[in-house]
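What you see is the complex with one protein chain gone and the rest in place.
Residue numbering begins at 1 within each chain, and the chains themselves are lettered A, B and C in the order written.
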Amino acid sequence: MQRSDAVQQAAAAASCPCVREVIDYMASCNGIYQSFGIETLEAVPGRSRFAMRVRDDMTNSFGTCHGGVYFTLADLAIGFTCNSRNERSVTAGASIEFLLAAKTGDRLIVEAREIYREGRNGTYDAQISIDGGPVVALVRGRMRIVGGPVVPA
Amino acid sequence: MQRSDAVQQAAAAASCPCVREVIDYMASCNGIYQSFGIETLEAVPGRSRFAMRVRDDMTNSFGTCHGGVYFTLADLAIGFTCNSRNERSVTAGASIEFLLAAKTGDRLIVEAREIYREGRNGTYDAQISIDGGPVVALVRGRMRIVGGPVVPA
Amino acid sequence: MQRSDAVQQAAAAASCPCVREVIDYMASCNGIYQSFGIETLEAVPGRSRFAMRVRDDMTNSFGTCHGGVYFTLADLAIGFTCNSRNERSVTAGASIEFLLAAKTGDRLIVEAREIYREGRNGTYDAQISIDGGPVVALVRGRMRIVGGPVVPA
Partner (left out) sequence: MQRSDAVQQAAAAASCPCVREVIDYMASCNGIYQSFGIETLEAVPGRSRFAMRVRDDMTNSFGTCHGGVYFTLADLAIGFTCNSRNERSVTAGASIEFLLAAKTGDRLIVEAREIYREGRNGTYDAQISIDGGPVVALVRGRMRIVGGPVVPA
């Protein structure tokens, strides 16, 4: 499946430091990034990876990781990836599929990728896995690119 | 749009106390219910309502309520509503549409409703509003009814 | 779950003939409406119903009604319902859940309803049933209201 030209151009500039700068800025002022203890692993144009450890205060009534925590981690990864070109954007909607339950103590890895970006619309996919283990959830997010810089000049 | 027979039968038993008992049990052992400060407002067969106040540690990088917090609140409401007949079920997947941004301090109200339930499958809708204000998000969840009691006998 | 003010206002004008006029106009110039043999049953503000009989040329490889035919019928009902105020709109996206397989000869009934409409965005739900029988599919559509009249002046 072909990626958009935008991704291909961006990929050519994969060593550009600004993607990571934008993501570090976003992390610094994001309540969830901090309260969930999220960690940035990698950030290149059109793709980024984050990690998070499941805690007892993130569980559902059956003692496994709450589906909302999966979604939040994926939505953050998608949002950061879309905003990382320093063009402000917001999630318009998303869908998630739950595949496996993670437990307290599991380290989750999320990877988000740009699938399509054109004008004011972007589609991004995220995949959550247990570190070194199976895929536990798949998310597709629809982004609306509202414009303006993410990092203040 | 007609509801399933199951809902109609359940509605006939709307004064039954067990729905609220199941939901109170689920709340008592749910990490997110407690860490997010969620409050149960109403619980009848096929429908329930919850409230939650947006806190600073629930924001995104633009200072508004993180979309993952909306989703988590809705997923919890859907899960509690589906499980409230004391038949164990899990979310198989869901989709969300983000309509408006809520701010720190806003009180969110979520209402979940059963739309369809047949065999091992259920479809539930949730709507999140700012208390006394506009709708901010719509969620549709697909539940898999795995069976067995929710509240241990 | 509350409907938008727009629906409530529209409901007050439920006897207005223009909803049906817009839908009849749309039907008259819609290739799928004609090639699928769709029939308009009812059209009031914020809600409409259509019928269609499953034919042999609408089947999948297992001999039952193709899921794409379900989707097409629901998307048409949603689109007609959203456009029926004579304000041009297009489907931005949709999701479908398949519940039961219909067979050749079955008469399908679809009912679409407005759930939310504000500014340029609308959310509409459709439910497909076999006439006099069970629900076979649920669809949620996201509409973008692009504006301009549907019926030329």
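Simple rule for what comes next: a residue touches a chain if its C-beta (ideal position, glycine included) is under 8 Å from a C-beta of that chain, and two chains touch if they have at least 3 such contacts.
Computed from a predicted model, the values in this text were never measured in an experiment.
> Based on the whole complex, identify which of C:18, C:51 or C:92 touches the chain you can't see.
Final answer for the missing-chain contact: C:92.
> Identify the residue among C:43, C:73, C:108 or C:136 that touches the chain left out of the display.
Hidden-chain contact among the options goes to C:73.
> In the whole complex, what residues of chain A lie against the chain that is missing from view?
1-2, 4, 95, 97, 99, 111, 113, 115-116, 118, 121, 123, 125, 127, 129, 134-135, 138, 140, 142
> Under the stated touch rule, tell me which residues of chain B contact the chain that is not displayed.
Spelled out for chain B, the touching residues are 93, 95, 142.
> Touching residues of chain C against the unshown chain: what are they?
Interface residues of chain C facing the absent chain: 25-27, 29-35, 55-63, 66-69, 71-73, 75-76, 79-80, 83, 88, 90-98, 101, 150.
What we mean here is this: only the chains that are shown with their structure count from here on.
> Which chain's mean C-alpha position is nearest the mean C-alpha position of the whole protein set?
B
> If you average the Cα atoms per chain, which one ends up farthest from chain C?
Looking at centroid distances, A is the chain farthest away.
> Any idea how many Å lie between the Cα centroids of chain A and chain B?
Spacing between the chain centres: roughly 24 Å.
> Just how far, in Å, is the C-alpha centre of chain C from the one of chain A?
That pair's centroid distance is 34 Å.
> Distance-wise, how many Å sit between the C-alpha centres of chain B and chain C, to the nearest whole number?
Distance between chain centres: 28 Å.
> Two or more other chains in contact with one residue: find those residues in chain C.
Those would be 95, 142.
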